[in-house]
Structure formats: C-alpha cells, structure tokens
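Showing chain A:
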Amino acid sequence: MKYSYYPGCTLKNKAQDLDKYARSSAVALGFELVEIPEWQCCGGVYPLGSDEIATKLSSVRALNYAKEQGQDLITLCSACHHVLKRVNDDMKNVEDIRTRANNYCEFDEPYSGETKVLHFLEVLRDVIGFDELAKKVVNPLEGRKIGAYYGCLTLRPGKILDFDDPENPKIMEDFIRALGAEPVIYSMRNECCGGYTALKDPDFTKQRTAQIFDDSTGFGADCLITACPLCMYNLNKSDASSKVPVYYFTELLAEALGVKEGA
Partner candidate 1 sequence: MSMTQLEKNIEAIKEMSGSDPYKCMRCGKCTASCPAYSEMDIKPHQFASYIIRGDFEELIESKAAWKCLSCFACIERCPRDVQPGKLVDATRQMVARSRGGDYLQPEEVPALLAEDLPQQLLVSAFRRYRR
Partner candidate 2 sequence: MSMNEENKEFRPLIVAFCCNWCSYAGADLAGSSRLSYPADVKIIRVPCSGRVNPMFILRAFERGADGVIICGCHPGDCHYSTGNYYARRRMALLFSMLEYIGVENGRTRVEWCSAAEGAKFSKTMNEFCEKIQSLGENVRLGDLRCKN
C-alpha cells in the first residue's frame, strides 16, 4: 500500500523524531510513505477569515497532487492534519472557495476535495487495525502507564476533522493498548497546552502544561505521548517533564515494533 506523505516543515527540522520513527514503522507494518515532491508549508494555522484564499493554496496543491497519484494523503503533524483536512472540507463543500482556488491553480482537472486525508494514527486504526498492529509488536511495552495527550488540533472541530470523539477520544488509548502498555485516561488530555502563545507568554503556557502533568500523573501516568511538535515543545518546557518524559507516539511505535534502533 502506497500513500502520499505530507511531512510539513517542522518534521523536517525540530521534529525529526516524529518523522523518522513513522517511516521505519511504516516499513515494518508493510506500507509505504511517498513524500510528495515540492510540498509547501501548510501555514500552521487554518486561515482566520472565511473569505481568505491565498493561504489555502499550498494545501490545495498537496491535496491535488495526492489525487493525481490516486493515493490517500497522510500527515503526522497535528497542525498539518488540521489545516489539510479543513481546507479539503472547504474544497468539497464551499463553492466559492472551490471556484476561486481552482481558478487560481489551473490544474488539469478541477480539484473538489476528492483526496482522503488521513492522520498516521487513522491509518493504524482504520487500515491496519489495532488488533493487527498488536500482532506485529515484538517488544510489548508491558507495565508502562502511558497518558495520551491529544491537544486541540487533531480533534477539533470534530465535525470536520472526523478524527475521533472530540471530547472523549480513544484512538491513542487503543494505540497504547495495542503496543502492550496501559493507557491512562485523564480529562486534561484534550485541553490546550497554550499553543503558539509560548512565543510571547511562556509563563502562561507553563501554567497550562503544569495542569496537564498534574492531572495525568494524578491518574498514574509515567510518560506522555503526543502527535504535535508544538505540544511537545510546550510540555518539555515544563519542569515536570524531567520526571514524566514526553514522546512522539511514533517513537514508542518504532520501539514496540523493534525498529527504533535502525531508524
């Protein structure tokens, strides 16, 4: 199985771990991530004004490329996942945006949201299946109590992203179970870490992440996993991270599949 792969700028730089472990795990699980050539940054943020178009074009190009390859489009970064899915929804359902974007891009054939955008976790859940994944695990993470930290961008708005129940998700918990570990469910797992305000208000993000650590460790988590480079950054800025490490979910996946070393 081949997928078009949109890594995004952060995965090429500060979040290389998220990327490389995903690639090695994909090989172990028998599917291929084909990085799309000349991808451009998604912008990190879905455009603020519903009448904006220029800021959506980079996503549209990536989506259209995948369509031309006849492949689903995979992302790992929560921000890219968020932006690509929302832009794709616009292209599918908002006539005005679709027309203007197509007029600008002049593809051979107009793009109207045909590509299916999948988060890497969705591939594990919906294509491979967590039961199958569990069978491929060679180093089960037994005895570990792992808290999934979802953050905001993967889940909301739930109707458009259609990733999981935005208030009580379970995809990462099922993932943790498949790796042989015990998921820790805590209510801060879908609350914001403070996001991009870390740039100007780092103290505020520290308050937020402290609450996340308090809640998750209160329920017994010994480490956290995330799919978002920004959450990772903010969580790691917290003092608590020295005792409760934070991993990209792909790192634990690679570890369980026994492909971490070679990655």
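The working rule: contacts are C-beta pairs under 8 Å (C-beta built on N, C-alpha and C of every residue); 3 or more make two chains touch, one makes a residue touch a chain; residues count from 1.
On the choice of candidates, all candidates are chains of the complex that A comes from, given by their letters.
Predicted, not measured: the structure shown is a model, and the values here were computed from it.
**Student:** Of 1 or 2, which one touches chain A within the complex?
**Tutor:** Here, the candidate touching chain A is 1.
**Student:** So in the complex, which bits of chain A are touching candidate 1?
**Tutor:** Those in contact with candidate 1 are residues 8-10, 13-15, 41, 43-45, 48-51, 55, 77, 79, 152, 155-158, 166-167, 191-192, 194-201, 204, 208, 228-230, 232-233, 236.
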